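With one protein chain held back, the other chains of the complex are shown just where they sit.
Chain nomenclature is as follows: A and B, assigned in order of appearance, with residue numbering initiated at 1 for each chain independently.
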Amino acid sequence: MLIVTCVKQVPDTTQVKVDPVTGTLIREGVPFIINPFDTYALEESLRLKEKYGFRVAVISMGPPNTEVTLRKALSLGADEVILLSDRAFGGADTLATSMVLAEAIKKLGKKDEVAMVICGRQTIDGDTAQVGPGIATRLGYSQLTLVDHIENVDLNAKKIRVRRRLEGRHELVEAPLPAMIAVLREINRPRYPTVPMRIFAQDAPVILWNNKEMGLREDTIGLKGSATQVRKIFSPHREKGEIIGDGVKDPQASARLLVERLKEKNILIL
Amino acid sequence: MEEEKKIRKPRGIAKLIPGKCIACGARCQSACPEDAIEMNDKGEPVINLEKCIGCRRCIKVCPAEALEIFYTPEEQKILEQIAASTSAKGTGTKEVSIEEAAATAHIKEYRGVWVFVEHTEGEPATVSWELLGAGAKLAKTLGVELCSIVIGDKVEHLCQESFEYGASRVYLLDAPVFHYYRTETYNKAICYLVKKYKPEILLMGATGLGRDLAGAVATKLNTGLTADCTGLDVDEKGFLLQTRPAFGGNIMATIFTERTRPQMSTVRPHVMLLPCKDTSHKGEIVREFFAIKEDEVAVKVLEIIKGQRAECDLTAADVIVSGGRGMQGKENFEMLQQLADELGGAVGCSRAVVEAGWMPAERQVGQTGKTVRPKIYIACGISGAIQHLVGMQNSDVIIAINLDKNAPIFEVATYGIVGDVFQVVPAIIDYIRELRTGEICSISESKNSIGKE
Partner (left out) sequence: MLIYISTIIFAAAIALFFWSCYRRFRLLTLGRPEPKNRFNDIGKRIGGVLYYAFGQRCTVSHGYRFGWNHLVLFWSFMILLIANTEFLLEGLFPDSISFSLLPPGVYHPLAVLIEIASVLALLAVCIAVIRRLAFPPSYMEARSVDAFIILSLIALLMLAFFGLHASEIAQGTEKAANFMPVSNFVASAFFSDVPAGSLNGYIDAFWWLHAIVLLVFLNYLPYSKHMHILTGIPNVYLRSLTKVNTQPGEDFKKGNEFGVGRIDQFTWKNLTDSYSCTECGRCSDNCPATITGKMLNPRLVIHNMKINLLVNGPGIMKNKETVLPLIKGGIEGSVAEQVLWDCTTCGACMEVCPVFIEHVVEIVDMRRNLVEMKAKVPEELIALFENIEQRSNPWGIAPGDRTKWTADLDVKPFETGKTEYLFYVGCFGSFDARSKKVSQAISKILNASGISWGILGKEELCCGDSMRRLGNEFVFDRMTLENIRMFKEKGIKKVITQCPHCYNTFKNDYRQYGVELEVVHHTDLIYDMIKSGKLNLDVNDAKDFGNLVFHDSCYLGRYNGIYEAPRNVIASVTGRAPIEMERRKDRSFCCGAGGGRMWMEEDTGNLINVERVKEAMKKDPKTICVCCPYCMTMFEDGIKGIKADDKVQVLDLAEIVSRALK
């Protein structure tokens, strides 16, 4: 039985800066990293592998240099990594992304029964958290997002029991397999690769599937298959470092001003 | 392309404007009909000058306006000549392709603005009402109706509330199978309603539930979905313009859905203003029956675990009130706890506090403690040594209260008060309590565009 983990390579957006003068994004020197949320997805897959004996396949759709990220997955213990890369996949929104990923999972499923697809909660570049639900819907899998604990996997009954975190509460859910699980950061602490595994991963195979391999209709994938379009991009005006009132002379006034400011900006809802 | 009789109009060549590409995922490359674009390791396009025919498709799709057409000086000259000779004629008649026309006709069938009313077992989420406020404006601009969908088990009271918040029609699906939210049942129900009534816009709250549901619905309906919007507007053609932060909040993107309907967004809570309740406002309830049998649904909600988990789990808290060495003693953390209680948050601290034994280690934020990203982080008497900053600097809003105006914490703070925590914090608590008692309606006068950009 197979667990398919979806990972995305993203620019390290915490390093992205906005030029204060021109307002453009400074990406110079910003490296691509494995989407931090996906490291939890991979870790959870590996733990399930250790506990129940699944095989773990990691798939990623992205440009050819995504290979680096996939090698990292190998060094952590993934059994198989597949890079979905093609010109035709480029410019995809979540609809088109989930299309390619779902088809890839189907293709993997022909060789080995898929028990679970595990995704990160969201990415740090697109930030949408929509790809996971997209995959689940396309494949007709049980959709379990916001999972912060996997309680049990019953392989005989083909059922999984997880805890989901919603606003102000948790929910214990039981769902049939196969399931798509999107995990939260709190679910685990990702491991660190050992050196022998890293060395192994340096020249282990990364399987490439392009659209010749996948054979998907061009108007369902990539830019052409995307329903949303980005019209424009601009930098948010950010108020950094406003000192409010004179807190030494008149703490009362500063406190009131602060609360007013927070209300004004809808940061504080009373 | 054949040599024309007139001087051939140079089309130029696409060129990347340095520093503007955001590595959006090779939109330009995928748009190029000539395969003239290769992506480099930074995710930026490299344009093959030989192959580029200047068709401008890449320029159109680039969200970052990072590409432009470049002419050689000779071409520039020819262009100027043409411009001079054709200035009177008026070029650029727009031709509409048949495909486009069909698509336009298709999307014309969809009308109305819908808001999904989110609730937990009958208890509505405020964001739904905020969305009715935002939806009302969209509906007004578009000249269409504002409706809401209520799905649940014994939730008819939400219909009335929807009217009070501005909906003029509510589609109601009331059945025991909808008692708990489950993606499958709600997804099917909404798709059924959408297919039947064809709304042009469908809004949901960008809550855990909303984002779970919207992703599934949009995929099923094969339409565009914009996540976590902070601004909504309608353009002259009637497209919904959805503005949302991306790239970890470093950029804002305005997104629209061109060919498919409905246009779907999830909208961040607390961004749109909550409209005033109008108890006199009435509307029509459309009762729908969409049969899903309980035994057809394999997903079961076994248990709901309620309670403030944030209490023990700092990383999950939306608001963190943190104290540092400046708190001077264990007993003073009671004050921070009060503030945290007012804001529904948790109390954190710096390492010094743990060392002094004023707080347990699990409350420590920073390098060797927890990394947190709450919506509001209030640092009280924390100097802001780098060891602490790395644990909290990605919080949405940082408020620093410190006596030392040179403390590094002010460098990362959104709002700072230079003052004594023992005076400022109680004053904040008092003022919040004061405001709470005299509740005021938050919608004041209508703004032109909704939400914030």
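We take it that contacts are C-beta pairs under 8 Å (C-beta built on N, C-alpha and C of every residue); 3 or more make two chains touch, one makes a residue touch a chain.
If you're wondering where the values come from, they're calculated on a predicted model, not measured in any experiment.
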item: Residue touching the undisplayed chain, where the options are B:Ile78, B:Val144 or B:Ala356; value: B:Ala356
item: Options A:Gly91, A:Gly126 or A:Pro190, residue touching the unrepresented chain; value: A:Pro190
item: Sole residue of B:Gly19, B:Gly249, B:Pro408 or B:Pro426 that reaches the chain not shown, by the stated touch rule; value: B:Pro408
item: Chain B residues touching the omitted chain (full complex); value: 325, 352, 355-356, 361, 367-368, 371, 384-387, 389-390, 408, 411
item: Where the missing chain touches chain A, by residue; value: 12, 14-17, 26, 28-31, 33, 189-196, 198-200
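The rule is short, and it goes like this: only the chains that are shown with their structure count from here on.
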item: For chain A paired with chain B, centre-to-centre distance based on mean C-alpha positions, whole Å; value: 17
item: Partner chain A, residues of chain B touching it in the complex; value: 19-31, 35, 39, 41-43, 61, 63-65, 120, 125-126, 180, 183-184, 187, 207-209, 211-216, 218-220, 222-228, 241, 244-260, 270-271, 273, 298-309, 313, 315-316, 343, 375-376, 394, 396-397, 399, 401, 403, 405, 410-420, 423-425, 427-428, 430-432, 435-436, 439, 442, 452-453
item: Touch list for chain A against partner chain B, complex; value: 11, 13-14, 16-19, 22, 24-28, 32, 62-63, 65, 87-95, 98, 124-134, 136-138, 142-143, 145-146, 161, 163-176, 185-186, 222-224, 226-236, 239-248, 251-252, 254-256, 258-259, 261-263, 265-270
